[in-house]
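Complex shown without one protein chain; remaining protein chains in place.
Order of writing sets the labels: A and B. Residues in every chain begin at 1.
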Amino acid sequence: MIGPGDRPVQHETEPGHPSQIEAIRVKKIYNTGTSQVEALESVTFSVASGDFVAILGPSGCGKSTLLMMVGGLELPTEGEIRIGGSRVTAPRLDTGIMFQDATLLPWKTVLGNVLFPIRMQRRPIAEYRQRALDLLHTVKMADFADKKPAQLSGGMRQRAAICRALIYNPSLLLMDEPFSALDALTRDELNEALLDLWQRYHKTGLFVTHSIREAVFLSDRVLVMAPRPSRIIADVRIPFPRPRDASVQETAEFTGLCAMLRAKIGSHP
Amino acid sequence: MNSVRVWRSAAIRHIRRAVPPLLTAASVLVIWELSVRLLHVREALLPAPTRIAMLFASAEASLIFQHTLPTLWQAVSGFGTAIVLAVLTAGAITYSRVLNEAIYPYLIGLQVVPKMALAPIFVLWLGIGFASRFVFATFVCFFPIVIALTTGLRETRPEAVLLARSVGASRIQILRHIRFPFALPYFFTGTKIAATMSLIGVVIGEFITSDKGLGFLILYAGSHSNTPLMMAAIVVLCLAGLAIYGAVVLAEHLTRSRLS
Partner (left out) sequence: MILSRKANRNSPPWQIGPGDAWAIARPVAMPVLLGAAILLAWQLSVQWLRLPPIVLPSPGNVLTVLVANSPLVMEHGLHTVVEAFEALFISVAIGLSLGSLLSVSGRFRDGIFPNLVLLELVPKIALAPLFMIWLGNGELSRIVFSVFLSFFPIVIATLAGLNATDRSAILLCESFRASRAQIFFHVRFPYALPFVFSGIKIGSTMSVIGIIVAEFINGSRGLGYLVMFSASNMATPLMFATTLALCVFGTMVYVSTAVVEKLFALRYELPKA
């Protein structure tokens, strides 16, 4: 696995400035000793800075692999990925990542967990403490700052995980199905919280999901992927204006878009 | 054919995984042999591996064999008896709530007591001879098996039990057809622990007092400064331990393929 923190810092975009993602003919093959698995056939796309893009597709279509490569946690077998113009070869400090499991350290408080990346980067905690509290306040977790993860529900843990991903002010936020382990009601709540957060902080966002509604609700663009071979089959603009709220999900246009995306996925099983 | 190819590649993988530890073991033996030779270490202090191996080809080999049988026999019979007793006890505890409440706390409590400390009571007080070491081996093996099995029987999924009750199964039938099969993995975990303990119990008993057996042979060889013989006996004992454990693993493998 790559990315220890004691390598020299590579050229990165300044934290805070939304960055542009470019993926050029990216291919990923895993060698499992006895055979090869092609996780991604060949993927080319770009994301404008400040956009929120959803990657939508069924299991096995390679969307998580793609996200890992954008985040520098895996390397493409062929092709390259650039963020803000510079090539991604390792995890970068202009990228924050969230997984399906919040993975909070059970022995640290919520605040301690949010500040954990700062400790790992050996920056002074005092400077970031207020920022952590502000982030927690935005996701309505300010009262839980000194609680331990065991005392929180799944939704609350993911809120804390969002704050942790944003603590060092990355310009790009990568999210790998962060809400799929939650029940439907909590999921809707968190979608709105994420939308709120995003509309406030204007990061670039890449969000992997297998929920069509979630993809349409949150994003400016949806990249639809299909498996076998894993590739992008559609790139759909979501026309709803910003700022949005939950009511957009009731419109006929929303339902129509969902149906269209469902048809696209269905035609490439 | 495809299945042959799959089997063959699995076998190759197993062999490949066994190479590094075998290499490590071989290098340890080589270093041992060389240091004994080059540093002229006294045989009574540390004999070379080759010297120990030669012993098996010499007249003393029959001596070792003679003493292996009683030890092995006591360990295996103690182990077997413990299994039977443990199965009966675990079944009785799970079937009867009264017995459960009375006995289970003792089983749990006695788990943490170092039962090897009771060796002198069994071996000296019950008398020198086969019976006392056999009983001690049974005692030592009983606990891990009964506790593991009881846990397995208790942790049977309640839905399965409810289903059986709804179709009119009696308590004994539930025990036999649902709880015991579910508890089998737990049973084997406990049995594997007991397998290693059985020989340990017998050897400790022989250390304390005995006139035959591998434990006795080890002490005897030590008192005559016959370290090669001592180490040969230790090697045989280790192999015996692995054999008993291996037998349990084999039994587990066979039952698992039968049941699933």
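Everything below uses one rule, namely that a residue touches a chain if its C-beta (ideal position, glycine included) is under 8 Å from a C-beta of that chain, and two chains touch if they have at least 3 such contacts.
Small disclaimer: the values here were computed from a predicted structure and weren't measured.
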Visible contact partners (per top-of-document touch definition) of the missing chain: A, B
Full-complex contact with the absent chain, from B:V36, B:I178 or B:L237: B:L237
Identified contact with the non-displayed chain, of B:L85, B:L118 or B:A169: B:L118
Interface with the unshown chain - residue positions in chain A: 1-6, 71-73, 90-93, 95-97, 99-101, 103, 105-107, 116-117, 119-121, 148, 150, 168
Hidden partner chain, residues of chain B it touches: 17-18, 20-21, 23-25, 44-46, 97-98, 101-106, 112-114, 116-121, 124-125, 196, 199-200, 203-204, 207-208, 214-215, 218-219, 222, 225, 227, 230-231, 233-234, 237-238, 241-242, 245
